[in-house]
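Take a look at this one; I'll ask things after.
Only one protein chain is missing; all other protein chains are in place.
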Amino acid sequence: MIRYTRVIPSHLQTVKESLITIAEFDRIAAEKLPFAKMMGLQLESVDHGRVLMRAHYNDAFLRPGGTVSGPVMMTLADAAMYALVLSHIGPVELAVTTQLSINFLRKPAPGDIIAEASLLKLGKRLAVGEVSLYSDGELTDDHCVAHVTTTYSIPPER
Amino acid sequence: MIRYTRVIPSHLQTVKESLITIAEFDRIAAEKLPFAKMMGLQLESVDHGRVLMRAHYNDAFLRPGGTVSGPVMMTLADAAMYALVLSHIGPVELAVTTQLSINFLRKPAPGDIIAEASLLKLGKRLAVGEVSLYSDGELTDDHCVAHVTTTYSIPPER
Amino acid sequence: MIRYTRVIPSHLQTVKESLITIAEFDRIAAEKLPFAKMMGLQLESVDHGRVLMRAHYNDAFLRPGGTVSGPVMMTLADAAMYALVLSHIGPVELAVTTQLSINFLRKPAPGDIIAEASLLKLGKRLAVGEVSLYSDGELTDDHCVAHVTTTYSIPPER
Partner (left out) sequence: MIRYTRVIPSHLQTVKESLITIAEFDRIAAEKLPFAKMMGLQLESVDHGRVLMRAHYNDAFLRPGGTVSGPVMMTLADAAMYALVLSHIGPVELAVTTQLSINFLRKPAPGDIIAEASLLKLGKRLAVGEVSLYSDGELTDDHCVAHVTTTYSIPPER
């Protein structure tokens, strides 16, 4: 169970509906994000400025020590933020990451990884967000396996 | 009003009381953190793995554009995390920052800045935390002026 | 042509030889880093505290806009730093990333990506490094496509 413990900021409440549906994102991912498929990424919900995305586990996720590798988590976080940005600005595919910073907190056991992404700021040119990653079934702060902050650049010509 | 919307993680709930009082931190700051005084920093609360710290405004905070400068915010965030780490490990003064990453989100008008620090992870060797900074009187997510993640190294010889 | 313009720091010059060979790293990667194979990663050189690693291009690297996706670059940078850390401490497979921060600077055209990793600090518990990523054939500062700083934790029980 994801806990929606944070109050939705008022500027996000005005986004009554996501500007992109799960089906629309799936289509973009299928056509133009080959990595999303390779990594088993699946957008689970996009609502009120919050995105949940899952990375379906496969053994290619592993690294020495028998835990899920860092690149899986970075890829999932980046894709979750991409979906979140599109949910606010619509299907502007050319939005691009300019910066990403990740802290690895706990070693995730083999299994699905869940990303919960939320916005810190939505500006005209930059969107800044926060992504928490969890092992499936342990979606609590004390089982957060990694924490990400990331910035997307929003193209001017939309 | 600070909103305590996040559930306190269970590993932090076990810390029944902070291992350092406000008075003890004030003494360390007065004796060994000359910057804290120069910046008008004041620890307002330390409880259940959460710290509130204030930077009392003075005109030296300003930068071009009439807003509070970035260094004020970085200094406040670093000191708030220091207090938070000490609240968990006791007055281990030699705990040191190893990494700090800050996103500046909104330009704060002249006035006090408040930091709310919480832990993402407390390990044996590293503590990772998150600090949100607000302009006083606007302590809501959509008025968050800066967001920080930072890591402290905990000395082994304690 | 990679430009070795930086003077090798004296503490790295004392590492006369890498503590891991390309063949040894390849074996670890083949057995325990399935992502390395999936991403076409290849360690090209490891010497005097400097690593060059290549990501062999395939169309799965692409993202909207026809450029190489961010996750490819993050994965390559993380693996290059892993090789660099092992070159200094030997085949300690359980060394793990604790933090990674990346700035995406320019959009790489489809093609191989090269990572050049070097150490900023080698401590007993933490290794901090810097990784510059280039499009193959354009290995100059003004064609740097991304810049990474990252920290590895070195296990105590080695």
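The chains carry the letters A, B and C, assigned in the order they are written, with residues numbered from 1 in each.
As a working rule, contacts are C-beta pairs under 8 Å (C-beta built on N, C-alpha and C of every residue); 3 or more make two chains touch, one makes a residue touch a chain.
On a predicted model such as this, the values are computed, not experimentally measured, just so you know.
**Student:** So there's a chain missing from this view; which of the remaining chains does it actually touch?
**Tutor:** Listed by label, the shown chains it touches are A, B, C.
**Student:** Taking the entire complex into account, which one of B:42, B:98 or B:118 touches the absent chain?
**Tutor:** Touches the omitted chain: B:98.
**Student:** Contact with the hidden chain only, please: which subunit A residues?
**Tutor:** 98-99, 101, 125-126, 151, 153
**Student:** If the missing chain were put back, which residues of subunit B would it touch?
**Tutor:** The missing chain touches subunit B at positions 28, 32-35, 38-39, 59-65, 69-72, 74-75, 78-79, 93-94, 96-104, 107.
**Student:** Which parts of subunit C are in contact with the chain that was left out?
**Tutor:** Per the touch rule, subunit C residues meeting the hidden chain are 3, 5-7, 9-12, 101, 103, 105-106, 120-121, 128, 130, 140-142, 144, 147, 149, 151.
In this text, only the chains that are shown with their structure count from here on.
**Student:** Specify, for the interface formed by the sequence copies subunit A and subunit B, whether it is same or different in terms of residue numbers shared by both sides, with half as the dividing line.
**Tutor:** same
**Student:** With centres defined as the mean C-alpha position, give me the subunit B-subunit C separation in Å.
**Tutor:** Chain centroid spacing, subunit B to subunit C, equals 33 Å.
**Student:** Would you mind pulling out the distance in Å between where the CA atoms of subunit A average out and where those of subunit B do?
**Tutor:** Each chain reduced to its C-alpha mean, subunit A and subunit B end up 27 Å apart.
**Student:** Can you list every residue of subunit C that touches 2 or more other chains, as numbers and ranges?
**Tutor:** 98-99, 101
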